[in-house]
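Here you go, one structure.
One protein chain is absent from this view; the other protein chains keep their places.
Residue numbering begins at 1 within each chain, and the chains themselves are lettered A, B and C in the order written.
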Amino acid sequence: MELGVVDNLAYLTPEFILTATLAGVITLDLARPKGASGAISKLAATGIGAALIMVLITFFELEYRQLTRVFLFADSFVVDPFSLFFKTVAGVCSFLVALFAARMRRVEAHGTGEFYSLLLVTTIGVFLMSSAVDLVGLVVAIETLSIPSYVLAGFYKRDRGSSEAALKYVLYGAVATGTMLMGLSFLYGLAGDTTFAGIARAMNSGNVDILSLSIILGLVLVGVGFKISAAPFHMWTPDVYEGSPTPVTAYLATASKAAGFAVLLRLFYNILARPEGSPTGQWLPIGDAGWTQLVAVISVLTMTIGNLAAYRQTNVKRLLAYSSIAHAGYILLGFVVLHGLGIMAMLFYIAVYVFMNLGAFLSIIAVSEAGGGEEISDFRGLGWRSPFLGLCLSAFLFSLTGLPPFAGFVGKAYLFAALVKNGWIWLAVIAALNSAVSLYYYVRVVKAMYLEGIPRNENDVVPLRIGGYFGILLFVCLVPTIVLGIYWQPLQKLAMHSSGVNTTQGPGLPR
Amino acid sequence: MIASLEWFLLIGAFLFATGVYTILTRKNAVSVLMGVELVLNAANINLIAFSRFIKPVSSIGPQSVALPMEPVAASGIYGAPWIQGQVFAAFVIVLAAAEAAVALGIILGIYRGLGDVNVDETVRLKG
Amino acid sequence: MSHLLSLMTFIPLLGAVIILCLPRGKHELIKSVAACAAGLPLFLSYFLWKGFDKSTPGMQFVEQVDWIPLFNIQYHMAVDGISVVMLLLTSVISFICIFASWEIHKGVKGYFALFLLLETGMMGVFCAMDFFLFYVFWEIMLLPMYFLIGIWGGPRKEYAAIKFFMYTLVGSVLMLVVMLVFYFNVTDPTTGKNTFNLLALKQQNDHSGLLSSMNVRYLCFIALFIGFAIKVPVFPFHTWLPDAHVEAPTAISVVLAGVLLKMGTYGLFRISFPLLPDQAIACSVMIGVLGAINIVYGALCALAQDDLKKMVAYSSVSHMGYCLLGMGAMTTAGFNGAMMQMFTHGTITAMLFLCVGVIYDRVHHRWISRFGGLATMVPVYTAFVTFAFFASLGLPGMSGFIAEALCFIGAWSNGTPVFQKITIFSTLGILLGAAFHLWALQRMFLGERNKIYTEQYHHVTEINGREIFCLVPLAILVLGVGIYPSAVLDLMNVSLAELQAFIQQYNTELKP
Partner (left out) sequence: MGHDHGHGGHGHDDHGHGSAGSGHGHAAHGAGHDDHGHGGHGGGHATHFRPAGMSIGLLVFLGTLVAGGVFFSLGHGGHLTVGGAAIDLNGLFDTPWPALTILCLPLLAAFVQIFFGSRLPRRGDWVSTAAVGAGLALSLMMFGRMIGIYDWQMERTHEIEWISLFSRVAPGSIDGISVRIPMGMLIDNLTVIMLVVVTLVSTLVHVFSMGYMADDPRYSRFFAYLSIFTFSMLGLILCNNVFALYMFWELVGLSSYLLIGFWFEKKSAGDAQKKAFLANRVGDIGMFLGIMTLFLMTGEITYKGLFQSIADGSFGAHIGILTAAGICLFCGSIGKSAQFPLHIWLPDAMEGPTPVSALIHAATMVAAGVYLVTRMFPLFTPTALLTIAYFGGFTALFAATIALCANDIKKVLAYSTVSQLGYMIMGLGAGAYMFGFFHLWTHAFFKACLFLGSGSVIHAVHTQDMREMGGLWKKMPITFGAMFVSTLAIAGVPGTSGFASKDGILGDLLFAAHHQAALWPIVIMAFAGAGLTAFYMFRLVFMTFTGKPKIQDKFDHAHESPWVMAAPLIVLGGLALTSHYAPFADLVGPPKSAAIEGMKLAGVEVHEILPHAAADGHAAQDGHGAETAGSSSLALVGSGKDAPAGVSTRRPYHDPLHHDKHHSHQTAMVFSILVAGTGIFLSWLTYQRGVISAPKIAAALPGPYRLLVNKYYIDEIVHEGFVKPCIHIARGCARFDLKVIDFLVNATGKAAVAWAWAAGLFDQKIVDGAVNGTADVVQSSGAALSRLQTGRIRTYLAWSLAGAFVVVGAFHIVNNWTQIVTHLTKPAQDERTK
């Protein structure tokens, strides 16, 4: 095997750009400790933007060269549409979060440089996670994401909530990672290889011992479940989401979660399943092991717990935390079906989820920057005081509920479609009912905004000005939330194109 | 008696169990962190043990791993399969250190704020 | 290809967008724009009516373009006899409601924008011939409805709004699942692809895949039925209705009762029956029984109400029962009766709610027992209420009678003993319907003035021109259709006959 085909390194340009930006940010921060925050945030955002553009260019590059995928570092990383899709998603998240944070006074007060350098590292971590196809690379990538996010969670150093969130996050994360490592060690022992391709070869070659597999599955799920906050590994989520700085929460709920799903898909669809024929068709579990039922149960638990617990919440961030738990449950639905359509639906949903969820968090940021709070009661009459914000937040929340004509509906429809296609009707019904009852708590926010605190007179309204900057950002989130609910063909095409998760099977292996 | 794989695995399992026990029973955040280290080291022991006894064969199962190794073609960046485990372990050690450093930093922050690092006291965020 | 249906559907949406761009304070301008945006579809509906070919059950005014080819979702709008009636009704009711809302002062801009959005949704539901498109329109209605009840409603508006929203959403997500089941298990014979095209879904004689199982088909029917039953609303799912009606502002009650309730029965006609004819036959008794329960139970509940609006709301429950009775009968007369009832109830109940709104606007309460002797004070208003009440209790010469009679004839001519029992039981509704209307009429308008609540009489003024303007077209419709019902029946008759014949193919116990 050749090490370091320099040619192929070009496919890692986005990561390089991020690294370079990271260096730049640190330098800038060190050079001008005070007053450089504007420049730092601009630099970071530009860097992430450039990386995003490079990701897209890479997409076209692959397409142009008619390559299915490119392996790097001797099979331990891969650049393929699947990873590029997640990189795009993560890039968008980081970019938007970077822009959110740029105007936040509290972030500035706690050190812009630190924030952005940590953000950049996590982004690199996410990028690597989506590309990793080797256990070692995977663990390194996960930690690259995790460790800075622990710090980010506690970024408001004097803030007790933030510190507590960080402590919980780090302890939970450490235990989860440790447990997962334990599982991965068994996997290595079972398969005798750390590359996914190798493991898959071993898995496909004969009888799989169910006990070993179940231990591995159990342990690995702790780690991955922690990342995507699936029940019963979700419990850190509300606390950490509530305590962390809002941009960080937004980031954790979107990019970090997306990365978790990338890993889940990559790991399970490579080593525990193989496509029956075409990867866009039916998949089979290795050794006919019924792990899908298990994941189905987890998925039901996750969405139900998320939805039920959200009912009582009074803090919008915490409410959205539970909502993000529920959404992890929904996304897992696509994972259960072992079908190309399911993968497509997951990717599709993750893409739209990012926009609507970021939009929701951004609305919270906008409100608190304009002097509001994070409790639902602080949102009373907001729709009248700031019509645009109210409109946007309502749209995001209804999209999260899954109502047409918003993108969230289409995403859910595809997830359900994947279920129905493969005969998981009961699961589809449960999920559908879950999404219906989830309306109740989303609507509580909307209710507070519009149905409460209605001004007697139109002149009595005390306007809440969120400013043009946040307005534009909100609009940026709003556009895809609505447009993708009306015409989503391109995104579906992209998701289908990117659903080639398996790197060990199928046509078009590069070497 | 030649130490077979099972022994190493048992030690690993024991370490893991100890770690978990520590994590679940200790109130002190630092102690919990130490439990985590135990867990990580249990994984390390497994990795090293597997890399010693591994035999990549077509059929995998408990009976096959105890057989003497046969060299096979290296398939990853970290070299031959028996090397991979060790490399993995090395990475884990490094990551554990980094993690511990960050965790300790955070715990320190908490200590500064609360004057205590009792994990049962950090319950402001709940419900 | 004519774009009439698209125009009718999206002109209100355009109006809503224009209103959103107008400055907040210009109330008159906003209202005028709204009136135009609702009036244009009404104007266009004339051409729809004129251009509609009554002699064929086929689809007309078809617009069919690919929307999401990857999932074979189409923008497919068309009308047949079943939908054209509903479409006409919608355009009339919506237009009237704009004027019924003229006195809204709070958040005028939002109100009218949402209302027009609602109209788009309603129109779309009746035009859509693609299941997915249908579903989208179906759900689009919910959002504006929630806000319209929730912001402009009565004291318990928040509760009512969310109850409406939740109930309907639970019903519709079940429909979503069934829709997907159909998509994946039926292929369009012409293209060989999976399809959402309702016409193609209908054409399957033997189902494949999951749908080949009787149980799955049964469950699908039940799920669809629950979805539609909540909207109708059918007996145990009806509890959202009194709350929503009571709390909603007048115009919204009118739309809710006049158009939205019909979507449930329309859905049964458009989706449940054609797609699952064998299950429709199998469940026909269930539908009939539920219809009978609706009729009698709704009327009994109405009898006990002291809140006029709640009484009218329960009368809707009762009246929609006639639809179910007619549908369950699976006869042409029953189908025609059910559709007729949908149309006439739309007009009559609109009148009723408008009348309730008139008195509520003046005295700000609706307790029947607190009134008395209004007839001497406000004779014209009394005349309108009496007219509406008699129309509602099914007086011959008004459209309600024709509908009820056809439903009964349809149910009776089903011929099975069980349906005869159901019908006999349902006829109680005729009596109870008369009872609660007349009793309310007596308590409110006749007799002497209330001795305790004398203060209110200072506020009682005669019905004004705008209100009369809203009521008169409806009254003319009620009377006109009552005298010449074929004007409506002929529109839908052939389509319903075709549908009935289609369903009866699957009747294994067909009488020789």
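The rule we apply is simple: a residue touches a chain if its C-beta (ideal position, glycine included) is under 8 Å from a C-beta of that chain, and two chains touch if they have at least 3 such contacts.
All of these numbers come straight from a predicted model, not from anything done at the bench.
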So which of the visible chains would the left-out chain be touching? A, B, C
Among A:78, A:305 or A:320, the residue in touch with the chain that has been omitted: A:305
By the document's definition of touch, the residue of C:14, C:59, C:282 or C:438 touching the omitted chain is C:438
Take the complete complex as the reference. Which residues in chain B touch the chain that isn't displayed? 20, 23-24, 27, 32, 119-120, 122-127
Omitted-chain footprint on chain A covers residues 167-168, 171-172, 175-176, 179, 210-211, 213-215, 217-219, 221-222, 225-226, 231-233, 235-236, 238-239, 288-291, 293-294, 297-298, 304-305, 308-312, 437, 440
Of the residues in chain C, which ones touch the absent chain? 162, 166, 235-239, 242, 297, 300-305, 331-333, 336, 373, 375-376, 390, 395-397, 401-402, 405-406, 408-409, 412-413, 415, 423-424, 427-428, 430-432, 434-436, 438-439, 442, 445-448, 484-486, 489, 493-494, 497-498, 500-502, 505
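Everything that follows uses one rule, which is that only the chains that are shown with their structure count from here on.
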Pick one for the touching-chains graph, please: line, ring, star, complete, other. line
Chain A to chain C, mean C-alpha position gap in Å, rounds to 43
For chain B and chain C, let me know how many angstrom lie between their CA-based centres, rounded off. 65
Taking each chain's centre as the mean of its CA atoms, chain A sits from chain B at a distance in Å of 26
Multi-chain contacts in chain C, i.e. residues touching at least two other chains, fall at none
Per-residue overlap in chain B, given as positions that touch at least 2 other chains: none
Going by the contact rule set out above, which residues of chain C touch chain A in the complex? 24-25, 67-71, 106-107, 132, 135-136, 139-140, 142-143, 146-147, 150-151, 157-158, 161-162, 165-166, 169-170, 172-174, 176-177, 180-181, 183-184, 210, 216, 219, 223
Mind pulling up the chain B residues that touch chain A in the complex? 12, 16, 19, 23, 29, 32-33, 35-36, 39-40, 42-44, 46-47, 49-51, 54-62, 65, 74-78, 81, 84-85, 87-88, 91-92, 95, 98-99, 102-103, 105-107, 109-110, 113-114, 119, 122, 124-127
Note: in the complex, chain A contacts chain C through residues 384, 398, 403-405, 409, 413, 416-417, 419-421, 423, 425, 428-429, 432-433, 435-437, 439-440, 443, 447, 450-452, 454, 458, 487-489, 492-493, 496
